[in-house]
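As you look at this complex, bear in mind that one protein chain is not there, while each of the others sits in place.
Naming follows writing order (A, B and C), and every chain is counted from residue 1.
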Amino acid sequence: MMRELMTFDEAARRLVEAGKRFDGRGWVLGTSGNFSVVVSAEPLRLAMTPSGAFKGELTVGAIVEVDGTGSLVAGAPARPSAEAKLHTEIARLRGAGAVLHTHSIWSTVLSDRHGSSQGLEIEGYEMLKGLAGVSTHTHREWVPILENDQDMERLAAAVGDTLNRHPAAHAFLLRRHGMYTWGDTLLEAIRHVEIMEFLLEVVGRNHRGA
Amino acid sequence: MMRELMTFDEAARRLVEAGKRFDGRGWVLGTSGNFSVVVSAEPLRLAMTPSGAFKGELTVGAIVEVDGTGSLVAGAPARPSAEAKLHTEIARLRGAGAVLHTHSIWSTVLSDRHGSSQGLEIEGYEMLKGLAGVSTHTHREWVPILENDQDMERLAAAVGDTLNRHPAAHAFLLRRHGMYTWGDTLLEAIRHVEIMEFLLEVVGRNHRGA
Amino acid sequence: MMRELMTFDEAARRLVEAGKRFDGRGWVLGTSGNFSVVVSAEPLRLAMTPSGAFKGELTVGAIVEVDGTGSLVAGAPARPSAEAKLHTEIARLRGAGAVLHTHSIWSTVLSDRHGSSQGLEIEGYEMLKGLAGVSTHTHREWVPILENDQDMERLAAAVGDTLNRHPAAHAFLLRRHGMYTWGDTLLEAIRHVEIMEFLLEVVGRNHRGA
Partner (left out) sequence: MMRELMTFDEAARRLVEAGKRFDGRGWVLGTSGNFSVVVSAEPLRLAMTPSGAFKGELTVGAIVEVDGTGSLVAGAPARPSAEAKLHTEIARLRGAGAVLHTHSIWSTVLSDRHGSSQGLEIEGYEMLKGLAGVSTHTHREWVPILENDQDMERLAAAVGDTLNRHPAAHAFLLRRHGMYTWGDTLLEAIRHVEIMEFLLEVVGRNHRGA
């Protein structure tokens, strides 16, 4: 892959900005959510938000570096998020340059409402065209929903399985937990977050008007 | 028309401000939406937001200039929005000085809920008086809804047809897509966006309480 | 009345701040709303927001001064709001030091839902204690709702009649229009706006969950 990667310092600066953006939207309340940017492909290294921090108040110095197993490389004494393994799994299987996990009201509500169907289909919205590779609103996006799990090895395996079975998916939901999406670049991943959050809220409000 | 037009530089500055305003309202998530200001009437020239940019983070240098066919005149290597032809069609048929396209939750929800009626009527609200030429809340505003289309020539023709059939309309919706409105000036167009978004949310919440 | 009044300049500065505050809450979209502060009791003079301005972008120089009939005293060539007569009526009948008119989604929705009852009762909320003179959540607040009218003389008379018939009311709604509230001071009036908006949204959401 010839894509040029950000340096760790640049990635850290951008992750701080992304934190403020999503905090302002109300999508990472209470230290929830975690974000990463791939800063090296071989070997795999990610700049990542630390565990337990308010995402609207991150500092560049708080960003940590993890390896391909999700273990801390640099940034001690902070801990990487417990969900680091999900980030590395996504980065590897999708060749993503950035992985973003948000905890919005609507993604949580819909992950539960459609949880028993193991996913929900979103079709016919112009906003879908903001997803990488989608060129028409007639696109059908299947958003897989996985059961939540505190065993990160098992959950990472389930995520890997889901990504393989749904190669066209741009995002997935963890039930009663939140959303994961990604992109070739951090900007693309941020766009994907906003598009998916928009679509989930529209679907959620439509349903309830029914 | 003797109206004095903004220079391109002034228009670019104001478009950047409008982007921040609507981004803060949550009406242009994920690089959605596009805005234009007429900077020359003969020949027609518009200052326009570029394709694919976050509207809350525009810079003056990113604004492009398009001609009456929606083709780029200046601002390379950026691209004008694919929807530039809709802007020029509206500018011509309405003599508008500014055209604004937003993608809010409520305009999207209502464009679908009332899509099969090809429009919705809004009547009896004081806020209607903020629309140009309206002097009483008893005004009936018909908001046409068009089917969405990826063929911009065909969609521009449908928009032109709609504007001609509804000469009093201040805005229209594209189904499952968003809203277009306009004004003699950018300030009037911004006012129209906020008024229409307000009215659509009120109508949307009323319906659901029923 | 021995209350000390603000100077016009101080009132203008505070009205600009109030505009930013309520714009941020989304309660004065599209140049809607108008605010006033009494700067002289005898003869009655009010510092007032001008007609047609975005309330989040007011400048001190844009604030006008009106007399007891709602006519412009100073601030030309701007116009006072067409609703200036309602402000002076309220200032006189309630001895208010400030009058605030907002156009929120929820006040508009509820003004219509309860319009045929000519008012709605709000009872049992702790937030009621923020209304001047209320010391317990068991307080019953009757919020009168008046039919909207473009004839300002007639509407001012209806407002006067309503205020006299409901001497304990802290606010009233104009149907499909918005809310008026007031206070001895601008700070008290701002508090009343926020309390009433809170209560109306709670009542509105409760109803719909039923």
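As a working rule, contacts are C-beta pairs under 8 Å (C-beta built on N, C-alpha and C of every residue); 3 or more make two chains touch, one makes a residue touch a chain.
What you see is a predicted model, and the numbers here were worked out from it, not measured in a lab.
Student: Taking the complete complex into account, tell me which visible chains touch the one left out.
Tutor: Among the chains that are shown, those touched by the missing chain are A, C.
Student: Give the residue, chosen from C:Thr69, C:Ser117 or C:Thr136, that touches the chain omitted from the document.
Tutor: Answer from the full complex: C:Thr136 touches the omitted chain.
Student: In the complete assembly, which of C:Val60, C:Val73, C:Met127 or C:Ala169 touches the absent chain?
Tutor: For the chain that is not drawn, the touching residue is C:Met127.
Student: In the full complex, which residues of subunit C touch the absent chain?
Tutor: 25, 124-127, 130, 135-137, 187, 190-195, 197-198, 201-202, 205-206, 208-209
Student: With the missing chain put back, which residues of subunit A would touch it? List them for me.
Tutor: These residues of subunit A touch the chain that is not shown: 26, 29-32, 54, 103, 105, 108-109, 112-113, 148, 150, 174, 176-178, 204, 207-208.
The rule is short, and it goes like this: only the chains that are shown with their structure count from here on.
Student: Draw the chains as dots and join the ones that touch; what shape do you get: line, ring, star, complete or other?
Tutor: line
Student: So the centre of each chain is just the mean of its C-alpha atoms; given that, what is the distance between subunit A and subunit B in Å?
Tutor: Whole-Å distance between the two chain centres: 31.
Student: So how far apart, in whole Å, are subunit A and subunit C when each is placed at the average of its C-alpha atoms?
Tutor: Computed from C-alpha means, the inter-chain centre distance equals 44 Å.
Student: Hunt down the residues of subunit A that sit against at least two other chains at once, touch-wise.
Tutor: none
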